[in-house]
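Omission of a single protein chain aside, the complex is shown with its protein chains in their original locations.
== chain A ==
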Amino acid sequence: MSIKLDGLSKAYHAEDWVLRDVQAEIESGEFFAIVGPSGCGKSTLLRMIAGLIPISAGELTIDGQVATNLPPKDRKLTMVFQSYALFPFLSVTDNVGFGLKARKFPAAEVADRVNRALELVNLTEFKDRKPRDLSGGQRQRFALARAVASDAKICLMDEPLSNLDAQLRVKMRTELRNLQQKLGLTVIYVTHDQVEAMTMADHIMVLHDRHVQQIGTPLEIYSQPVNTFVASFFGAPRMNLLPARVSGDEELTLAQTLKLPLPRPLAVADYTVGIRPNALTILPRDTATPNVQVQTVEYLGANMLLETQLADGTALELVGDPAMAYRPGEQLAVKITGTVYVFDAQGQAQFILKEGMTNGSRTQRSQVAANR
C-alpha cells in the first residue's frame, strides 16, 4: 500500500495557504514520520490524507488509486488519534470492534478479529473494561488494537505518544515499531518530537512554514540538513548557528574571532555556520588561549551542557565532561573537532566540512558534501 502526495496544498481561505505543494512518495511497509514545530501544518497534512478535511489542491494517490476526493472510509486506512478517540461508553472489545460492526461484518468474524487485535497488543485480559479503567499506556495500545482490527494496511498516527509520560513513551516507541514491522503496516506518523522521528522512522519529512523542508532517512536529515531550520531542529543539544563572513582572503570568519579555511571560493558575503555541540572539544585547562566564557552549566548525568559566549557575545553551546566541574564565569579554550556546516544568508546549505580546525590555523580537511 504505497501513498503518493502530489502537490498537496491546503487553504482555508482563498490563496491563504497553510500548506503548500507537498510532494512525497511513501513506500509500502514504510514508517514515515512527518515532523515539525507546532503549527507547521503536519496534523493538517495527516487529516488531508485521512480525508477528514478536504484537499484544496494537488492529488493524493493511495495504492495506485486516486483518493483525493474519496470519503475517509474508502481510503483503506485507519487512524490513531492523539486523544485516542475511544468511545467511553463501550468496553475494550466493543471499541475495537466498532468499525467492523458498523461495516456489518458477521459477529463471528468481528469477535475473531477483535481477539487477534487484542492479543497483538497484550490487552486480552482487559477486554471487558471500559477505557476509563485503563492506564495511559493501555489506552494507547488499545487505540492501536482498534486500528489493527480493521485490517487496513495504512495507519495514520497523530502524535500518539504525546499523552504518555517520558518513560512509557520510550517503551511504546519500540512496541509501536515492532508492531508495524510485524504487520507490515505503512505508517504515517506525525510528531513534533524529533527524537521520536529519528528513532522510529524509515523516512522523515520535515515541515516548516507551510513547506516541506527536507525528506530523507534519519541519518540524512541529521548529517546533511539542507537548511538551518532542519539543522537546528534535529539533534539534541541543538546545533550552534554562528554568524560568519567571508572576507577577501577566502577564509570564513566566525563571530569575528574564529577563522575557517574554505574548500572552494565563496562570494564575499554573510553566512551562517552550524556546529553541533559534540563537534566542539574543550581543551584541557591552561593548554591553550581561552576563547569562550562559560555562562551557565547544566548537569545531564553522563555529560554536562555548557552555555558559553565567544568574545563578541555570540552564544555557543558545548558538551563537556562532568568530572571537569566547569563553573559559570570560567574561561575555556574550545576547538572545532567535528563536522561544520556552512549555510548561505538565506539558510540554505552550501557545504559541509568533515573535520574541524582550531583558531584559524589550517588543519586537515576532507571531502565537502555540497547539498542540492
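Descriptive notes on the structure:
The criterion applied here is as follows: a contact is a pair of C-beta atoms (placed from the backbone, for glycine too) under 8 Å apart; a residue touches a chain by one contact, two chains touch by 3 or more; residues count from 1.
One rule holds for everything that comes next: contacts and distances are computed from a predicted model.
The chain not displayed here is annotated in its UniProt record as "Sugar ABC transporter permease", chosen from "Acyl carrier protein", "Sugar ABC transporter permease", "SusC/RagA family TonB-linked outer membrane protein" or "Peptidase M16". Within the whole complex, the absent chain has one touching residue among A:44, A:78, A:272 or A:308, and that is A:78. Counting the whole complex, the residues of chain A in touch with the unshown chain are 50-52, 71-73, 77-79, 81, 83, 85, 87-90, 98-99, 102-103, 130, 132, 146, 150.
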